[in-house]
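The complex appears here without one of its protein chains, the remainder shown in place.
Entry: chain A
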Amino acid sequence: MGTLVLEGLARRYGATVAVERVDLDVQDGELVALLGPSGCGKTTTLRMVAGFVPPSAGRVLIGGRDVTRAAPHGRDTGMVFQSYALFPHMSVGQNVAFGLEMRKVGRAERERRVTEALRLVRLEGLADRLPRQLSGGQQQRVALARALVVNPAVFLLDEPLSNLDAKLRAEVRFEIRALQQRLGLTTLFVTHDQEEALTMADRLVVMDRGRVRQIGNAEALYERPADAFVAGFIGRCNLLRGALESPGRFRAAGGATLPCAPGAAPADSVLALRPERVSVETRGEGLPARLLAVTYLGAQTEYHLDLGGTKLLAIRATPAEDDPRRALAPGDAVTVHWSPAEARLLPALPGDLVEEAA
C-alpha cells in the first residue's frame, strides 16, 4: 500500500476544461470519494490516476513515485470498472490470475492467491465458471478480486455499484468498505451517489464542472459547506437569494426578513438553511408562516411553508398522534423557528444551480 498525491492535476480538451485543477492527498489506507454530478470531471480524474488519460498539467505520485508519464501497466493501480470489464473468454479463475501472471508470480503461489482472493469475495468454488454464467453481483465481486489479488499500491473504483439493484448496492457498499478497511487499501472511489460517498468514504471531494468545490469528511461537508453548490448537493437545503439587511438579519428575495448567523456576507451570497433545522409550531415564538403543503413520509413529514412571499421547506420527525401539529393542513397558520447559527451565508459561484428547496 502507499499514498496517492495529485498535484495541480488538470485535463483540457481543446478549449473545454474537463478537470481544472485537483490537489489531493490520499493517506495510506484511506478511502477518498470523488463525488459530483455527471460531467464534473471525477471520472477523468480517476482515469488520469490510472494512466488512461494523459494530464494536461500537474503530477500524479503513487507511493512517492512520480507516475505522471508512466504507462497504465506500469502504475501498480488496481481498478474496478463500472462495467466490470471482465475478460469474457477467460474463466473466473483465469480472470483473477491475470494480474499475477503479468507479475510473473509462480503457478503454485498464483493458485493459492487466486483461491484466497475468491474466498475473500465469497466466490470460492466458482473459479471454473465463465463471467457470463454469473449474476451481476457475482461479476462485480470477480472484478474486485481481480483488482485486489495483485496487492495494488492504489485501489481505484469507478462507480462500481451503479449496475447493481438497490438492495444489493447497500450490501456491496458495506462489503467493499469492510474489505478496504481490513486490507488497509489506499482507495480512490468515484460516485455520483452522495449516500454511497457519505457512508463509505473517510473523506469526500465534491467536484462540479471540473472544479474541486470542497474536500472534507461527511460531517464537515454537511455542517460547514464551503459554498451553495456543496450545500445543495450534499443533502437537502433551503438556498435563498437575497441580501444582508443588518448583521444577523437577511432579507430574502421573496420579501421575508430572516435571522441568520452573524458575520459579513460574501458577494453573491445565498442563505443556506437545512430543512430539518427548521422547527414548526402551531403557536408560540417565531416567524409567522402559512402552510402550502404537508407531505407525510412515515418517519418524517415535510412542511412546505410560505413566509410572507419567501418559500421555505421544513422537515420534522412526524409528530405523535395526539400532537396538534399532526392535524396541520395546507392553509393553516404556523410559526417557524431556527437557531440563527444554522442559517449560513454562503458564496454562490456564477452558474451554480441555486433553487429553493420548497
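Just so we're on the same page, a residue touches a chain if its C-beta (ideal position, glycine included) is under 8 Å from a C-beta of that chain, and two chains touch if they have at least 3 such contacts; residues count from 1.
We take it that contacts and distances are computed from a predicted model.
**Q** One chain of this complex is not shown here; going by its UniProt record, which of these names is it: "Acyl carrier protein", "ABC transporter permease", "Bifunctional protein PyrR" or "Putative zinc finger protein"?
**A** "ABC transporter permease"
**Q** Out of A:G8, A:P54 or A:P72, point to the residue that touches the absent chain in the complete complex.
**A** A:P72
**Q** Out of A:S83, A:Q181 or A:S339, which residue would touch the omitted chain in the full complex?
**A** Residue touching the absent chain, from the options given: A:S83.
**Q** From the list A:G2, A:G41, A:P55 or A:G99, which touches the chain that is not on show?
**A** Once the missing chain is taken into account, the touching residue is A:G99.
**Q** So which of A:L6, A:V150 or A:A348 would be touching the chain we can't see?
**A** Of these options, the touching residue for the absent chain is A:V150.
**Q** Could you pull out which residues of chain A are in touch with the chain that's been left out?
**A** 50-52, 71-73, 75, 77-79, 81-83, 85-90, 94, 98-99, 102-103, 146-147, 150
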